[in-house]
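Missing here is one protein chain; the remaining ones are kept as they sit in the complex.
Now for chain A:
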Amino acid sequence: MSEKGGKGFSLPKPSLKSTPPSSKDGKDDSSTKSKKGRRVQFDSEGSREPKSNFSSKFYRPAAASGKADWGKGGKGDTVANAKKKEPQPLELKIEQELPKSVKCMMDCEAADILQGIQEQMVMLSKDPTIKIPVSFDKGLQYANSTSRYTHPQSGRHVLETLKKYGVKDGEICVIANVCPETTDEVFALVPSLKAKRSTLSQPLKDVLSELTRFKRAT
């Protein structure tokens, strides 16, 4: 397999899925095909930033010219689909990565809490050994700038009604932080909700119109 890959592009790791199925076709042009077919999947953990350029560079052109390049058109494609041709839209998976006791916070709620702490810190900063960390300042500034609602509690209350439709806490927080105007925007930005589109559309529309009442004038 490594010989076929020519310059060793077909990496043995099964997770990388970089060898297109039609590489078995190419005799002379296997190296060019494997060059084009080389795609490093970087949504696995770890730093793959340099390679991310490659993956996205070949991402769309490969999709466009994929059929032409990969010879057997439909067959190649269906096999490729099984192996990963079109990457699935990246979904938010907070609940899987963090313990259940963790509570997602909307930016406006965080801004309230951090503002309160800052007032206390003013007193603490009189102690020369205590330094206010940079991440606190940046976090507070960010929370204040993205905080969109005049009444975070009411905003939270309105969004909680979505929970009975199966919307997770993390998804609710993303919706709150993004402050969408239409349901299309919500489904585009939070692809994990697309599966429940039929049940969610109307409640989401109601929630969004309620939320506009609490939006801070910018």
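By our rule, a residue touches a chain if its C-beta (ideal position, glycine included) is under 8 Å from a C-beta of that chain, and two chains touch if they have at least 3 such contacts; residues count from 1.
Convention: contacts and distances are computed from a predicted model.
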item	value
Per UniProt, the name of the complex member that is left out, chosen from "DNA-directed RNA polymerase subunit", "Large ribosomal subunit protein mL46", "ribose-phosphate diphosphokinase" or "CCAAT-binding factor domain-containing protein"	"DNA-directed RNA polymerase subunit"
Interface residues of chain A (partner: the chain not displayed)	42-43, 46-49, 52-53, 56-57, 59, 90-94, 97-98, 101-107, 109-110, 113-114, 117, 127, 129-131, 133-136, 138-143, 145-146, 170, 173-174, 177-178, 180, 185, 188-191
